[in-house]
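My structure is below; once you've seen it, I'll send some questions.
Rather than the whole complex, this shows some of its chains in their spots.
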Amino acid sequence: MLVQNLAILVLAGFVGFAVISKVPNTLHTPLMSGTNAIHGIVLLGALIVLGLGATGTLDQILLVIAIAFGTINVVGGFLVTDRMLGMFKAKEPKQ
Amino acid sequence: MADTQNIVVGVPRESAPGERRVALVPKVVGRLRSAGLNIVVEPGAGGGALMSDWLYEEAGATLGDPWACDVVVKVAAPTDEEIGRLKPGSVLIGFLGTNPQENRLADALINRDVHGMAMEAIPRISRAQSMDALSSQSSVAGYLAALLGAQHLTRFYPMLTTAAGTVPPAKTLVLGAGVAGLQALATARRLGAQTTGYDVRPEVAEQVRSVGSRWLDLGIEAVGEGGYARALSEEERAEQLKRLNEAVIGYDVVITTAQVPGRKAPVLVTEDSVTAMRAGSVVVDLAGETGGNCELSVPGEVVVRHDVTIVAPLNLPASMPESASELYSRNIQALLELLITDGRLMLDFDDEIVAAACVTRRS
Amino acid sequence: MSWLQDPVTIQCLYIVAFALFIYGLMGLTGPRTAVRGNWLAAVGMAIAVLATALTPGMGNWWLILLGIAIGTAIGIPAARKVKMTAMPQMVALFNGVGGGAVALVAWVEFRQSHGFADEPAHVSIATLFAALIGSVSFWGSNVAFGKLQEILPGKPISVGRLQQPLNLLLLLVGVACGVAVVAGGTSEWLMVGILVSSALLGLMVVLPIGGADMPVVISLLNALTGLSAAATGIALDNTALIVAGMIVGASGTILTNLMAKAMNRSIPAIVAGGFGGGGGPSSSGPVNKTVRQTSASDAAIQMSYARQVVVVPGYGMAVAQAQHAVREMAKELESKGVAVYYAIHPVAGRMPGHMNVLLAEADVPYEHLKEMEEINGEFSRTDVALVIGANDVTNPAAHTDPSSPIYGMPILNVNESKSVIVLKRGMSPGFAGVDNELYYDHRTAMLFGDAKKSVSAVVEELRAL
């Protein structure tokens, strides 16, 4: 199981490398912001640990904060990326 | 016809007034020499083109009487006196004129038992391109026509944005986009003019565009034989003039090259058109020799009418004598190579080029 | 509905989710597909969260919903209201909280498993790695945010020659605590040690880095957060976390590299700066004036999304003999529906009609050439003025500075257009020998280099769009 996870890790790394080969500078920041939103996936970690029964007040408080953090990361990340991409949205018709 | 292995080619000095060209330039003399021909050059033959006798001698020619040779190569048609000096049985090559009224010349040659090969009668086929003196001289004429326009125009050809204001580019219209016309278009465009071409042969449209010019479409087509245009019917003529009158206004330079083989040049620019043109504009009429495409042309002269300068040069190629002669010499060389087989001069009338070019073949 | 809770179903949903991440990311690399790509990734995220919620035995729902509610309540308005110019620091903040979440989860895992008492080594190693990196990312990002938001001073703050040994020490402490835990230590102080030392490390590394390098640093921290998420995934045996985290880690690294290259900086130099090493400031120009640089690809994108571009050629275009390339560029733009005109100043170049000769050679239609009087009214309607090797003829000093040798000369009012891109080799002045205020305008970006090379590069970028 661990080795399969390793294989997955390596493959995902290759995917990451292969996808970003040539990006115009203008898209650097939106792309950074988009990947930033994606690593908000840590939210899942917090969900699992809390959902599968973390006990103790401190732990629960910490996890609620973690969930809030993760949510901010995800929600804010995608929204902000979308706003950055505003200029690519509507190219009004030319004369 | 010469029977000796040693063919002698004579190069006379051109006698026509203003003719600065020469039928063979020293460079080509050298080539013919190494092909085994002997060349006799009349002293001063290259003078008009600023090529001195010693250049000829250096190239292997001898100075002497060119008229007694087996082949005499000329640019313009010979005078009667010159015909009298030709050796019977010899061959005369040059622009001999094939128009009906010039049949006199053919008769004189026949009387003298001389074969006349007219350069302008060589067919416009692929194989004959290297002998096509009409094309080579038209190139020169077209280039010079564009320059003449620039010289006589009171304005710039190119657009110029300067601290003292912007000068718009001159608009140049070329009527008749054959060899000369295309060259004129290309040259004017190089100088920065906005160029437009017009012709009655529709396939020319693409060619005009291929030199970066616009095509003026008046909707009249007249395709003749051998790649030439045909004469227009009366109706077509009237229609063409009407449309041209409108189109010509607004052009700064109009260069006309329209010819129909064996006929008077069509009138394309009327007095009305000239009157309507902006003051200071120019008409360059290359069809001067056959009467001109512009009603107001005075062949051989530069006149100003209605504040428009009308230039109708005769024998334009002669004013760039070295290049014109060089190209012409190469045409002559190619023709000589066709006529000489195994060191012998042979007029093979089965060859369509020889057959078409020979003006004295009647017997 | 029990099949929904089957682990296989959940795993399959995870696969769908990360496939969407990857597909979305691919989209984000091209201007045409970027918007959709972002939303596809967001959909992937929704699916991943849903799949997790389906996990059998999930509880603590109220707490979970509380956390999500708080996060949403903070995240949405923050993302909505932030000004376009403040985007980078917002990204830094979002990245930071992501790292914080990783660190917190790691901490709780430590506590829940009583110091990984019964866990295999790879779980503890992965978790501790996540804690360390997450914490660095959290604190580092916050410093980056503070600097960009000008809460902290933008200038490098450093403790001098001690910087480097100090940073190494902090790293060592963190790693040592980690090793102790893996070796069997279960004291929570070890975990706290890791979190604190890495927090300090994050602060110390980012504080000495100048504001200009911040975007690169943020991108680097972003990649690190991705890696830490992947580590969390290994620890929790969660495929979605592994894949998503690793993809971000890998693509983030490449992206950081690209960004550094685009700014003519190297990552080692920047980080070395953070460690107290070399690396000067990245902006050039006079002391208290700075110019903004741009790249061929940016110029290309900017122009291709413009309605009207006005090319302002000058002597530099002639020197570079860039006229053919300029024409090519205009054609590319026109084929994208952009209107392109050429503004010809009466004295551009070094002889009357200099530009005309060159542009005619390149076959630019005369109708596209506009005289100064004609085009000066157009600049306010122009999205991009592309100044190619022109200098004096665009210098506002001609209007504003009576002491200037060019005072009184009419100029092209390029500074009225929405943005200006200037192509020249460096900051040297033109014929009149005077500095040009235009270059320091906030709307102006400089594309340095030989005009022909620059224009050709823009053409290439336009074609690739």
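Should a chain be cited, it is by its letter among A, B and C, assigned in written order, with residues numbered from 1 in that chain.
What we mean here is this: contacts are C-beta pairs under 8 Å (C-beta built on N, C-alpha and C of every residue); 3 or more make two chains touch, one makes a residue touch a chain.
Just so we're clear, the structure is a prediction, and the values are computed from it rather than from any experiment.
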**Study point:** Formula of the whole complex, where the shown chains each stand for all their copies
**Key:** A x2, B x2, C x2
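The criterion applied here is as follows: only the chains that are shown with their structure count from here on.
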Revision key, fill the gap. Cα centroid separation, chain A vs chain C, in Å, comes to 16
Review point. When the C-alpha atoms of chain B and chain C are each averaged to a single point, how far apart are the two points in Å?
Key: 68
Review point. CA centre of chain A versus CA centre of chain B: separation in Å?
Key: 78
Study note, to complete from the structure: Contacts with two or more other chains occur in chain B at residues none
Review point. Mind pulling the chain A residues that touch 2 or more other chains?
Key: none
Practice item. Mind listing the chain A positions that touch chain C in their complex? Key: 1-2, 5, 8-9, 12-17, 19-56, 58-60, 62-85, 87-89, 91-95
Point to revise | Contact set on chain C toward chain B in their complex | key: 344-348, 352-353, 355-357, 360, 363, 366, 369, 371
Review point. In the complex formed with chain A, which residues of chain C make contact?
Key: 18, 21-22, 24-26, 28-32, 34-35, 37-39, 41-42, 45, 48-49, 52-53, 55, 57-61, 63-64, 66-68, 70-72, 74-76, 78-80, 82, 84, 87-88, 90-91, 93-95, 97-98, 100-102, 104-105, 107-109, 111-112, 120, 122, 215, 218-219, 222-223, 225-226, 228-230, 232-234, 236-255, 258-259, 262, 294-295, 297-298, 300-302, 305, 307, 337-339, 461, 464-465
